[in-house]
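Of the protein chains in this complex, one is absent; all others appear in place.
Right after this comes chain A.
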Amino acid sequence: MSGNEIVTDVVIIGAGPVGLFAVFELGLVDLKCQVIDILDRAGGQCAELYPEKPIYDIPAFPEISGQGLTDNLMKQIQPFGAEFHFSQMVANVEKLEDGTFRLTTDAGEVFITKVVVIAAGGGSFQPKRPPVEDVEQYEGKSVFYAVRKMEDFRDQDIVIVGGGDSALDWTLNLEPLARSLTLVHRRDQFRGHADSVNKMRALVEEGRINFITGQLGRLEGENGQLKEVYLKTAGGELGVPATRLLPFFGLTMKLGPVADWGLDLHDNALIKVDTEKFETSEPGIFAIGDINWYPGKLKLILSGFHEGALMAQAAKKIVHPDQKVIFQYTTSSTQLQKKLGVA
């Protein structure tokens, strides 16, 4: 734990499209935001599941890609200087005696805030775990789903499984450090950038790495220390020495800790809110976007944006109960335009 608490008006959990637009709406009413996401970048589902696919139902954008929408939102909220805290998950939310909230992340960051906005969408993104027996016992010791410290991989026998950019990038990055490196993929075709594929193939040709077409079968080791992985290949089972295993099968969404915060839920998965303020059963905690539920809810980006606008009005009253909120348009209000840096 750092011991340094970040004190703010609003903490937004989730940097998906809805969390991002909430920064804008809260900014217009002068509230400062801290945004936390378990991913290492903004965009939520748009950036993670369909960055290249076009979306057709964002008002005034006949067509825009998931990444394009994310980039535009980041540009739109820039004047409000929200601070982003990536690669960490909000694990705990607790109400303090003075009515403020204390949030803690799994990276040990602590936030004190008057308002919490849960924009956690379909839940937190987590790596897909291979269905291999006992894999849990090796996780964090010799099986990793991401590389945090390259040094942990020096002089190790590394096996990387997958056919996308993460698998290829880490093959290229870790090769110089590794004692041995084996890349395993189910077919001899890769989804990654052509340049990375070419570089990888060159390393195979020089005999600096092995490439095996096959799949992860079983693991062998003791006390979390991996010794060997066994692969299923066309020619039968094949053992490869391995002290580090990196499976890269992409990400999937899990509800995660949100379910344990004592809020009223719908179907054990979605957070119940009212449709006036999008507040949860806990005053001061709001839920907007795909994570919430109310009669008639549509899981659309458009709906999440609308919810953010109403939430911001209510959040303002909590943070500055003595200030009157005057409804204004961005087109005509010089005050709002000043905030946006255009007047």
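What we mean here is this: a contact is a pair of C-beta atoms (placed from the backbone, for glycine too) under 8 Å apart; a residue touches a chain by one contact, two chains touch by 3 or more; residues count from 1.
Definition applied: contacts and distances are computed from a predicted model.
J.: Assign the chain not included in the display its UniProt protein name, restricting the answer to "Molybdopterin synthase sulfur carrier subunit", "Quinol oxidase subunit 1", "UvrB/UvrC motif-containing protein" or "Ferredoxin, 2Fe-2S".
T.: The record for the missing subunit names the protein "Ferredoxin, 2Fe-2S".
J.: Touching the absent chain in the whole complex: find that residue among A:162, A:221 or A:308.
T.: For the chain that is not drawn, the touching residue is A:162.
J.: Which residue, A:99, A:176, A:250 or A:283, contacts the hidden chain when the whole complex is considered?
T.: A:250
J.: Which listed residue, A:185, A:244 or A:277, touches the chain dropped from view?
T.: Touches the omitted chain: A:185.
J.: Of the residues A:42, A:143 or A:216, which one touches the chain left out of the display?
T.: The one listed residue touching the chain not shown is A:216.
J.: Which chain A residues would touch the chain omitted from the figure, given the whole complex?
T.: Here the touching residues of chain A are 49-50, 53, 122, 128-132, 161-164, 185-187, 189, 191, 215-216, 247, 249-250, 252-254.
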